[in-house]
Structure formats: structure tokens, C-alpha cells
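Below: the structure, in C-alpha cells.
One protein chain omitted, others in place.
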């Protein structure tokens, strides 16, 4: 699906409830934090293997999909409130990261986020 | 842009650097938390008005767009690692929320997240 | 109360339940994130005035106190798992910050976190 279609659905949802008044940038960032917290709760006492196993059950898949969707909708709301085009932002950032972490230098290294030039 | 196109770009970026080995669900959730923290730092000492003003400057727009893009790319990575289709997840969640918060009951109320049936 | 007394109570609580096995550094950081998310949820749709008003009600005071206590206990658990003395850490950090933000330069400026030398 196109990101702009998701945005249209979200704006309609918000408008029908007259909730735009609550969707200030800081409110939305705090709401995003709440949803990220719920996502963290799903993985906090599980190993990676247990998380993956959980995600393969119907219940676990739905729980994780719901949390991820919640994070995404608030993130899209933040971008919208700030007049930021998420498409453009992501493409620009991937391009920046490609320059920051040249493939031949960064290959297989978890030092990427701290030590690479 | 279609979300699946973003995902393709991200997978290519990751594969070219052989970074998939680090992209376990829990690593990615922790990385998401790091990026959400950076987004929070941009708004933490500003009022909503100051955030909006900052977002209208070239520098502020880029800083906010970068943080939002970082959160999005890790979120998409988490969904991908868990074999969750972000499109489907978001659409399913908006439908659920529409049932949970009927427009005629929820209109204009910030009680939505706590008290509505 | 002395921080070391809180730590003793927490260790006893954990030992009685044989939960130390789950209290690895990363598990605890993720659990901390979950609790910070719950704290954010209490303030996300409220203004500062509404938060303060909420904190003066019996129900709001207890809800906020509980979330703050949850964040603190996980934070203390993280420090303990890493063999970090929270007392020492806090005192060392306040001293560092006093050097980083000299009172005569930082007075009344919210630029503190970005621009001061």
C-alpha cells in the first residue's frame, strides 16, 4: 500500500472523531513512546528465538502486528503534524546512510553505529 | 511510495553490508528505542509552537525528518524480521480502532484512550 | 531512605521468586522501556497543568507514584546487574554536569543541552 493511502485513512479516522485537536507534536511523541513501551513488553522476557516463535502463533502475530501498527500510526501522525513527507524523509535518510556507511567498509561490522567514519 | 518499495531498499542496504546478522527482533526494538529517544530530544525543551516553528526551518525540518525516518526504518525492520506485513497490520488496526472508538461516542473526547467502551 | 536499603529490598524480592535468571541487562532495559511507556501514557493527552492536577488527586497520585516506582526499580536492577553503584554514578554525573554547564553561563537558558560549551 502507498504510505499516502495510509495517511488518508488515518486523517479520516481522526477527523471523524474530531481528535486533531489532541494531535499536537508533543502529545503524539508521548503517545509513540507509550506504544513503543507496549512493543518492548512483548519482547522483554523472551529470547529472540522465543519472540520469533511467538510471532508464528496466531495470537502472538496479532499482538505484535497491533503494536507495530500503533507505533506506525503515531509516527505517521507526527510526520503529518510537522508537514514532513515520510516517503521523502526515508529515501533521503537511506541515501545519507549509504554515504555514511560505505558497503565495503561496513560489511559485517557492528561497529557501524559508533566507529565507522 | 509503496511501503514494499521502502522495504526493498532497506533489505538491499542491509544485505550489501551483511548486517542482517545484527537485525534480531530484540536488537531492532532496542535500536528503535534509541531513535525514539533522539526524536524526544528534539521536542523535550520546546513548546508545541516552538516545535512547529523549528519544523519550518530547513535545519529543523531535516533534523526531525531524519529522526522520523530512523524510527520508521527500524520499525519496518522489526516487522520484516517477524514476518509481519506492515500494510496489513496497519489496515487491520485502523479497522479495530474504528470499532473500539465509534465516531459518535468518541467525538472530541480525550477520554478515548482510557474510558470509552 | 538509603538507596542501598531499596536495593536490599529488591534483591530479597527477586531472590524469593528466583527471578534473577530473567534479570539480564537487556531484559531489564526492555522492561524499563515498558514502564517509561506507561508513565508517558499518563501524561500523553494532558497539559502540564492537567498532569499536576491529576497528581493532586488520590487516584492520580497513586498511578503516577506506581509508574515512577516501576521505572526506578528496573533502573536500580540494571545498575545492580552491571555492578554499578547508583549513588556513586549520580554524584559523579552531577559533578560532571556542574563543570559542563557553569551556572553563570547556563542561567535561564534552555540552550543548555545543545549549545553551551
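We call the chains A, B and C, going by the order they appear; numbering starts again at 1 in every chain.
By our rule, a contact is a pair of C-beta atoms (placed from the backbone, for glycine too) under 8 Å apart; a residue touches a chain by one contact, two chains touch by 3 or more.
For clarity, every value in this text was computed on a predicted model and none was experimentally measured.
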Contact list for the unshown chain, restricted to visible chains: A, B, C
Residues belonging to chain B that touch the chain removed from view: 22, 27, 30-31, 33-38, 40-41, 43-45
Interface with the unshown chain - residue positions in chain A: 26, 29-30, 33, 41, 44-45, 110, 113
Hidden partner chain, residues of chain C it touches: 1-3, 6, 9-10, 13, 16-19, 21-22, 24-27, 29, 32-33, 36, 39-40, 43, 46-48, 51-52, 55-56, 61, 64-66, 68-73, 75, 78-79, 81-84, 86-94, 96-98, 101, 103, 106-108, 110, 112
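The criterion applied here is as follows: only the chains that are shown with their structure count from here on.
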Category of the chain touch graph - line, ring, star, complete, other: complete
Chain C residues counted as touching two or more neighbouring chains: 30, 33, 41, 44-45
